[in-house]
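Provided herewith is a single structure, encoded as structure tokens, for subsequent inquiry.
With one protein chain withheld, the remaining protein chains of the complex are depicted in position.
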Amino acid sequence: MKKVVLAYSGGLDTSVAITWLKEQGYEVVAVCLDVGEGKDLDFIKEKALLVGATESYVIDAKEEFATEYALTSMQAHTWYEQKYPLVSALSRPLIAKKLVEVAEQVGATAVAHGCTGKGNDQVRFEVSFQALAPHLEVIAPVREWSWSRDEEIAYAKEKNIPIPINLDSPFSIDQNLWGRANECGILEDPWAAPPEDAYDLTNALENTPDTPDVIEIEFKQGVPVALNGQEYLLSDLIQELNKVAGKHGVGRIDHVENRLVGIKSREVYEIPGAHTLLVAHKELEDITLVKELAHFKPVMEKKLTELIYEGLWFSPLRTALQAFLKETQQYVNGTVRVKLFKGHAIVEGRKSPNSLYDEKLATYSTDDAFNHASAVGFIELWGLPTKVHAVVNKQQEQKVTV
Amino acid sequence: MKKVVLAYSGGLDTSVAITWLKEQGYEVVAVCLDVGEGKDLDFIKEKALLVGATESYVIDAKEEFATEYALTSMQAHTWYEQKYPLVSALSRPLIAKKLVEVAEQVGATAVAHGCTGKGNDQVRFEVSFQALAPHLEVIAPVREWSWSRDEEIAYAKEKNIPIPINLDSPFSIDQNLWGRANECGILEDPWAAPPEDAYDLTNALENTPDTPDVIEIEFKQGVPVALNGQEYLLSDLIQELNKVAGKHGVGRIDHVENRLVGIKSREVYEIPGAHTLLVAHKELEDITLVKELAHFKPVMEKKLTELIYEGLWFSPLRTALQAFLKETQQYVNGTVRVKLFKGHAIVEGRKSPNSLYDEKLATYSTDDAFNHASAVGFIELWGLPTKVHAVVNKQQEQKVTV
Amino acid sequence: MKKVVLAYSGGLDTSVAITWLKEQGYEVVAVCLDVGEGKDLDFIKEKALLVGATESYVIDAKEEFATEYALTSMQAHTWYEQKYPLVSALSRPLIAKKLVEVAEQVGATAVAHGCTGKGNDQVRFEVSFQALAPHLEVIAPVREWSWSRDEEIAYAKEKNIPIPINLDSPFSIDQNLWGRANECGILEDPWAAPPEDAYDLTNALENTPDTPDVIEIEFKQGVPVALNGQEYLLSDLIQELNKVAGKHGVGRIDHVENRLVGIKSREVYEIPGAHTLLVAHKELEDITLVKELAHFKPVMEKKLTELIYEGLWFSPLRTALQAFLKETQQYVNGTVRVKLFKGHAIVEGRKSPNSLYDEKLATYSTDDAFNHASAVGFIELWGLPTKVHAVVNKQQEQKVTV
Partner (left out) sequence: MKKVVLAYSGGLDTSVAITWLKEQGYEVVAVCLDVGEGKDLDFIKEKALLVGATESYVIDAKEEFATEYALTSMQAHTWYEQKYPLVSALSRPLIAKKLVEVAEQVGATAVAHGCTGKGNDQVRFEVSFQALAPHLEVIAPVREWSWSRDEEIAYAKEKNIPIPINLDSPFSIDQNLWGRANECGILEDPWAAPPEDAYDLTNALENTPDTPDVIEIEFKQGVPVALNGQEYLLSDLIQELNKVAGKHGVGRIDHVENRLVGIKSREVYEIPGAHTLLVAHKELEDITLVKELAHFKPVMEKKLTELIYEGLWFSPLRTALQAFLKETQQYVNGTVRVKLFKGHAIVEGRKSPNSLYDEKLATYSTDDAFNHASAVGFIELWGLPTKVHAVVNKQQEQKVTV
């Protein structure tokens, strides 16, 4: 009998998938990864067995997710379409990697995921599988059965699969340490404001405290290592920030985005901790990265962001971009002071042993160390091409435009 | 006697410059441009004559500034270093252009500006002069005399030049329709929070109203043409937004930036109207621009931003980038609903006759018009290079990394 | 009875397709476009009717192809993967456009092409159809029947479809004004040198004349308008260059390229005229485009190249890129002298009324008009960020690298 390793979430789709896969002749090994979504893992582990899995595993991958995936997002400022810093796109390759590892351990010949046929996640899972274990069969039960919601529920009832109590929630949610993504329901109308119950990790601005929290985040080589002077594991630090920044309503995003599969979709995100870290890290780079590096890094960042969004985490281009990224982070040491207040993470101060901000050069006071006379020669050569162009083309341009 | 046209602001530096230029043997024509900084223009016009100018002109350039410079910034999302959307960099080329026009009218052989030798504005002025009128002599009195503040004041007193009453303000400010820039004083310490009196256009979050304003902005071909259903001249619309968004504390920026002249400097900006428009316009593009255009436009935007920041407005590259930009804006029609509240301009809804968001394609309801089966073939070919790479390099990579 | 408009080439695949489409219940309208491949068009027109088409059209699109598609390739230097300047990718959108026009005229409800399922051209055809006439049905007979070569021939014999005499040629060829593409056969082994019979438009180096031809090409606003002082239609000029440059063996390319559908394939190209024009045009830009434009244009070019290669000619991004391109070409006026010899198109001289090359500035003779002293200030500010970085990070870097 063939074995399949299924990415199991405990929800209706993947529970039905267990039964369905058994009917296709597979022995099902359920694997649930904890990447910080705050689920009841014991319950999920048991439920998989209850609905028919032969084996059921729960894997705590929070710290691995934080230090390899979320950290990359933070250091590379992976704001997809200048708007949201990736959430599900970051966890999918890690889940795929763990499924492949389990498949090797249990001798499975197939892996399965619960994605539909119109999302990005199916691509991320399947390209990751192709990269890591091209010999494995890949099954996408939900995409394959293509039932309506009602048909799926009817099947579940017939097979005695427990129906979750929140089944009539209109939303479709994915969550991890780095944030929470929400789509469907009223959100499908881009003119409608998201209702309050679309959010979970953040307070509405109307309900945030009237007193700010001012925190200090310390970075070493681009890694946030301490919060208010206390050292943390990165996964713990992110979770701690999710709490305090979430309380102040930081990190709500409402975005109509371009999916890889060719459609536009509207999603809302909550990223209280990620937002705070992304903002703080950028400010530290602003004082520690030399100009030409600061101006080129966004080019690399944009490509890395799109690559991850498009499911190509396990591409040699990602590895090469990350070698670039790592080289840049050696300078990113120091402390950033952030005021969390009314949905804002406001950087109020930044300092660094590697700071290239030089008050002696910047000041307009009498301490000025800058040679103002240099500017004359600089401007002359800086503007020289423009000047030659102007002299040569004055006549021609007039001809062209008249 | 040679004539020079001076960019006159009414402040101490350019007032002293009038006297100083006369001592160098020039007849001085003072020109003050109104680009929306809210100055008392009559007073400035008179003061120029009082301190020795032969002629004094005041030019209202608000609408020209709005429709050619600010609009470009908005449509191209010119966030310099992902942080601030240009303020002074936008007005300098227009001021230079007007000075050149006046120089031609009055038969001047020179132009002059009041910039020091360490800022960006000297470059922007002088490269603009080289592009527009390479035959004109350019004089930078402040850079040339290189006096300390005390020496300048002593000279002013000796020459009976009125000393402004706010002379002991620690800040150095530049302002126009699109925003307000502030540097110097305590801001030169990047660890210090900006004091409240560094700001003028925006309320502190602590003092903003507890009730939001919800506004609707209508765009035609990328141009904001109406606010809450009422049509406006663009310069008026921006000023109106400055008021209402400023009341809610929208658009404060605190930035350590890389100047063209090689130093990092710290400035704070206030851009209530600009922030609101930039955010709203981007959201309208999110639903109206096709994916490949939306993903490439930022490349053009980054180059245009740096070009303007670096004083190359009158470059044929700017013209070419703007031809690209114009072509993209034909699709950007529609209305955006924005909630102004506690320092945020939150887009709650967007709609457009050109909207590419297709609820039938995006929905997970039974109305779904998307062909889920297409995804299988798509993923197979999308992932094919990665798969071939994995199969071929599995062995080699292990050799390399072990 | 439903009507389909078929892109007809006269070869076996599309001849069989006529019969096959009739068997599927379609009335077939054959359309053969002349984009300069030098076919016997009368023969093709008749053959279509002979094998069963109801109507058969031959359209001379050479000048339209030259002035809108080939010209774009030349002005934008569309070297795909830095190696070949697009051939088939340029003609497919034009063929699609003409098919759609005919479909409208004859009241057809479908269009058809003869591409297989692993090439780029199927994508280019079908995306063009989607852009121009999303309501039309698209049929790809060859991809659909998926016969082996032998099965196809058997079918042809059974249906009395004439078998071309060169059927045992191992190569698969596509040709137009801009060049000739060849794949298959021995070329599928990337270690094997292409055999001489893989080429048709160019002499082997061994057979080229021992005396060069030196030609002069004149450009107006980026358009080649005259050859050796004689004015030409663009399509004629390209064909003339194909002859003379082909005689000298100019423009052979041997390339392993990345297809859009995920595989690498090896093709050889011949582009004698295109190579000569591309090289000459670039040299004229080198003296007429201002530095910052010359350095950014390649970014636009790369995107435009990939966009066309990937079948997105009818995308608003292409239109926007072309608006940029057009703006740049106003300066590209002048004459280029090219020596055609032993496979080379060597630019020996270039001159232009818009030339920004200024001998007075460039010379090291006593005529030098360049201010050497300006360099001191320029270098000081140009190197300032690097210097500050060095001073600040000396200690840290040593820690990092030791």
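Residue numbering begins at 1 within each chain, and the chains themselves are lettered A, B and C in the order written.
In the analysis below, contacts are C-beta pairs under 8 Å (C-beta built on N, C-alpha and C of every residue); 3 or more make two chains touch, one makes a residue touch a chain.
In this text the structure is predicted, and so the values were computed from the model without any measurement.
Asks: Touching the hidden chain in the complete assembly: which of A:Ala108, A:Leu132 or A:Leu321 does that?
Replies: A:Leu321
Asks: When the complex is taken as a whole, what residues of chain A touch the one chain not shown?
Replies: That gives, for chain A, the contact residues 258, 261-263, 289-290, 292-293, 296, 299-300, 303, 307, 312, 315-317, 319-321, 323-328, 331, 381-385, 388.
Asks: When the complex is taken as a whole, what residues of chain B touch the one chain not shown?
Replies: These residues touch the chain not displayed: 221, 290-292, 330-331, 333, 353-356, 358, 361, 371, 373-378, 380-382, 384-386, 388-389, 392-393, 396-397, 400.
Asks: List the chain C residues touching the unshown chain?
Replies: Answer for chain C: residues 77, 81-83, 116-118, 122-123, 126-127, 130-132, 134, 143, 146, 148-149, 172, 183-184, 188-194, 205, 254-258, 260-266, 282-283, 286-287, 291, 294-295, 298-299, 302, 306, 310-312, 314-316, 337, 339, 341-344, 346-351, 355-359, 361-366, 368, 370-376, 378-379, 382-383, 386-387, 389-391, 393 touch the chain left out.
By our rule, only the chains that are shown with their structure count from here on.
Asks: Nearest whole angstrom, what separates the Cα centre of chain B from the Cα centre of chain C?
Replies: Once rounded, the distance between the two centres reads 40 Å.
Asks: Compute the distance, rounded to whole Å, between the mean C-alpha positions of chain A and chain B.
Replies: Each chain reduced to its C-alpha mean, chain A and chain B end up 30 Å apart.
Asks: In chain A, which residues are in touch with two or more of the other chains?
Replies: Expected reply: 291, 355-356, 358, 361, 371, 373-376, 378, 382, 386, 389, 393.
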